[in-house]
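Below is the structure I would like to discuss, written out as structure tokens.
Only one protein chain is missing; all other protein chains are in place.
Per-chain numbering from 1; labels A, B and C assigned in written order.
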Amino acid sequence: MKKLRMGILGLGRLGYIHASNIAYKIPNATLTAACSLVPEELERAKAELGVTDVYSDYRQMLAQADIDAVAIITPSGDHCWQIEAALDAGKHVFCEKPLGTTVDQCRLAEAAVERHPELTFMLGFMRRYDKSYAYAKQKIDAGAIGTPYLVKATGVDPEGLIQNAIRISGGSGGIFLDLGIHDMDLMRWYLGSEAVEVHALGATFRHPEFRAAGDDETGAAMYRFANGAVGMMHIGRIGPHGYHVETEIVGTEGIIRISAVPEKNLAQLYNAGGVCTECVQSFQERFADAYLAEVKQFVECVLEGKKPGVTVYDGTASTKMGFATMESWRTGRIVKIE
Amino acid sequence: MKKLRMGILGLGRLGYIHASNIAYKIPNATLTAACSLVPEELERAKAELGVTDVYSDYRQMLAQADIDAVAIITPSGDHCWQIEAALDAGKHVFCEKPLGTTVDQCRLAEAAVERHPELTFMLGFMRRYDKSYAYAKQKIDAGAIGTPYLVKATGVDPEGLIQNAIRISGGSGGIFLDLGIHDMDLMRWYLGSEAVEVHALGATFRHPEFRAAGDDETGAAMYRFANGAVGMMHIGRIGPHGYHVETEIVGTEGIIRISAVPEKNLAQLYNAGGVCTECVQSFQERFADAYLAEVKQFVECVLEGKKPGVTVYDGTASTKMGFATMESWRTGRIVKIE
Amino acid sequence: MKKLRMGILGLGRLGYIHASNIAYKIPNATLTAACSLVPEELERAKAELGVTDVYSDYRQMLAQADIDAVAIITPSGDHCWQIEAALDAGKHVFCEKPLGTTVDQCRLAEAAVERHPELTFMLGFMRRYDKSYAYAKQKIDAGAIGTPYLVKATGVDPEGLIQNAIRISGGSGGIFLDLGIHDMDLMRWYLGSEAVEVHALGATFRHPEFRAAGDDETGAAMYRFANGAVGMMHIGRIGPHGYHVETEIVGTEGIIRISAVPEKNLAQLYNAGGVCTECVQSFQERFADAYLAEVKQFVECVLEGKKPGVTVYDGTASTKMGFATMESWRTGRIVKIE
Partner (left out) sequence: MKKLRMGILGLGRLGYIHASNIAYKIPNATLTAACSLVPEELERAKAELGVTDVYSDYRQMLAQADIDAVAIITPSGDHCWQIEAALDAGKHVFCEKPLGTTVDQCRLAEAAVERHPELTFMLGFMRRYDKSYAYAKQKIDAGAIGTPYLVKATGVDPEGLIQNAIRISGGSGGIFLDLGIHDMDLMRWYLGSEAVEVHALGATFRHPEFRAAGDDETGAAMYRFANGAVGMMHIGRIGPHGYHVETEIVGTEGIIRISAVPEKNLAQLYNAGGVCTECVQSFQERFADAYLAEVKQFVECVLEGKKPGVTVYDGTASTKMGFATMESWRTGRIVKIE
């Protein structure tokens, strides 16, 4: 069996998940190199993942490591130049979402991808690889709901993680870019159209720290798409019950709703409080399988010469939606996209 | 519009519900007389239900009151002679379940009904008139689940009412007759066959008072039916979440399950405990509409000369099942029915 | 028992429901008079509801009938003058929603109500009297979800009724006034604040007849409230599964969601299609109990001198929201309210 030799760039919380998946859970991939600025992370990768070829300099890894492909799991603002560098070094690239933090950055990545049609590039919108979301897409493509014309998206982080959210609120790009980018991608994917207009509002009722940091605790946005479809989005940071990602795709002949109850598992507790289902508490818990599935898909695309489902242009389009949403939220005005 | 003039016998908790329904919620019926041994109950009926013709002697009501029909809502042991007296006095009869507390009593009622084919007799198994149970029956009759071959029945009273249950446990006929009679009727109804054998067990883990009174807190029984179908029943008195009546009818081509979550209403609360649905807390709350619907059906049968869906023989058959279940529980043996 | 003598104005589909409720299901009310322009409706009321005092002239009923109160269930554009006439004739008034079809009409009704503080006026937003919606309000008032800051409302009519919807689409006031008014009222009620801004979009993907009539098949709107809260609304006419009214109230410490599955009853069917719950198919089916409960509440308010929960000002406020929503939908601009 041919195996894809992969290097990983970034070994933070999510980076380590990816590294571990590549090392142990993808039969036709091996983790042969790792790069991080944090020496402890490299030590951990050596000890637990068996990676011996480690780097603190990304360009050095690109130049020296015995790798076919790179997985980039770094702060969003660095993605685009790192993509470019990897492609120019002849490596296939898997990069976590978002593509970049400005549209200009995205254009650089697009150009690099276009310069290297011989290489595979895939952007990691992992929700598309979650079995429920993928099932919905298959059903929709098979005509189960007729023509989709409305997506209602909810993405709420748990109150339990609020201290971290407050800590990074000034620098995370704001709630719409930080949390909403997945929902924007899903709207585009399911509706098969691009957003042309957005109106966004924010609210902060529990933790004034967000407002103080120039951000908001809750975001709401309404989109008009080129084909006349509509998107409605509610994102927030104070989910009282846990991590809640719910998506409803409304079509002319049916509706698919995903995860109205963000259940932790299949158990229900009947007691004095009624009938209760405990909820998932983090994106890692909810999307563990999707993070694995997306990289499996990337590896398969490289090895079999297939095209990934998520392109560099999906990254640019969602980033443009995100910035327009931010601008609407900041100005209180309806903002045209493109 | 022709109106059925009704007298009520018994004005206890459930009797008052029926009296109030007849007085105010059934357009083609009027409550023209009431009988009770409790003077306060008669006063209340006068004041709140506008009944002026009241009695403390049942036979006197039958002889003097201007009524076409009687509703009997008295202790179970009195049902059969009261049915007989009413029929012999020329009155149509609606009687709450169970038909009687012995099979011999039931035979007396059967004979009276057979003596008066010109009169309508209906037994009040109200669950059959609940919209969910009636819907299930219609679906089944329409072939939605093929041939039904297994009924799994659950009937649990709420822990919140436990003090009353303990108080009456010695005299209520035991858990199988007291709670299980509805489930036995439903099994017969949905399976379209009669039980021929039963094996029953009991358990008491929370309130030893039940065992002390020669009863049990929880009952479990398994039935074999004449057509080869199977019934499984779990009844109990200590529902931690409320009043839980659930029934599953398993057929060769589908299954219908009723009330897996005995929801109080359509609201769900998402909070730190997860996603919770509060539950109904009493049979009155769960079956309020069914108590009304059954008497409406009775009135319609009388006025239009139709046959009620629940006959005197349903009463005898379920009573026989109940006694056989009791005997199995007491002896630990499999008991044949009939 | 004191009984409120009521006259009904309007005996159409909903009017007849109210008339029947008053005649037969509200112990302390009697239906003593009825007025309609349709002779057949009056004949039916005589035959089925036992109303003998009937009118084709509303002012004549007000002048001659032996009534304490009037229930107005007529086309929306006539509500306000009919309210005024009844109040000036010394009658208590229950009027179906909406209050009027213009804000100027609403002001007339407000003035009449203010002229007659001795009389009870109640507007029929029946959803508030549905047991699930009322339960949510009680829970919220008791602090179960902290401070509510977002309401997500869905109101979808069934595709099964589409021919009627198409037929009246030119004259119904448009989708936002026709369908959305209940959701607007609920947002105000649960958030305890008034909307100050709205942005609305429409879409038509299935029945171009709506667009041709200057209307839309689907409406989406996002509201900003005075206290900073947000409202999101999705309304439509082509529910593939039935009549779907769902409301989610998001608070700082919990969320209440009502009717995510608009179940017909408590039965679930397990078959080759999976596990399915059949849905309600009309507002009459979904809100039958609420239509009764609201008039019971009105009668109780009159007889006991209590203030109804829904005032004339609720009517004006929701009408203003409705017109602003329409204007935003028509112009594509964000519209300020008041």
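In this section, a contact is a pair of C-beta atoms (placed from the backbone, for glycine too) under 8 Å apart; a residue touches a chain by one contact, two chains touch by 3 or more.
Only a predicted model underlies this, so the values are computations on that prediction, with no experimental measurement involved.
S.K.: Among A:151, A:203, A:256 or A:312, which residue is in touch with the absent chain?
M.R.: Checking the options A:151, A:203, A:256 or A:312, the one contacting the hidden chain is A:256.
S.K.: From the listed residues A:89, A:103 or A:144, report the one that touches the chain absent from this view.
M.R.: Residue touching the absent chain, from the options given: A:144.
S.K.: For the chain not shown, which residue from B:36, B:105 or B:218 touches it across the whole complex?
M.R.: Residue touching the absent chain, from the options given: B:218.
S.K.: For the chain not shown, which residue from C:65, C:279, C:293 or C:310 touches it across the whole complex?
M.R.: Of the listed residues, the one touching the omitted chain is C:279.
S.K.: On chain C, where is the contact patch with the chain that was removed from view?
M.R.: Touch set of chain C with respect to the missing chain: 240-242, 244, 261-264, 268-279.
S.K.: Write the list of chain B residues that the hidden chain touches.
M.R.: Those residues of chain B that touch the unshown chain are 145-147, 149-150, 152, 199, 201, 203-206, 218, 220-222, 224, 228-230, 232, 234, 236, 238, 240-241, 250-255, 257, 260, 332-334.
S.K.: For the chain that got dropped from the picture, name the residues of chain A it touches.
M.R.: Against the left-out chain, chain A lists 1, 23-27, 47-48, 50, 131-132, 135-136, 139, 144-145, 253-260, 263-272, 278.
In this text, only the chains that are shown with their structure count from here on.
S.K.: Most remote chain relative to chain C, going by C-alpha centroids?
M.R.: The most remote chain is A.
S.K.: Which chain is the middle one, judged by CA centres?
M.R.: C
S.K.: With chain centres defined as C-alpha means, what is the inter-centre distance between chain A and chain C in Å?
M.R.: Comparing mean C-alpha positions, chain C is 42 Å from chain A.
S.K.: For chain A and chain B, let me know how many angstrom lie between their CA-based centres, rounded off.
M.R.: 56
S.K.: Averaged over CA atoms, how far is the centre of chain B from the centre of chain C? Could you give it in whole Å?
M.R.: Taking the mean C-alpha position of each chain, the two centres sit 37 Å apart.
S.K.: Return the residues of chain B touching two or more other chains; collapse runs of consecutive numbers into ranges.
M.R.: Expected reply: 263-264, 268-272, 278.
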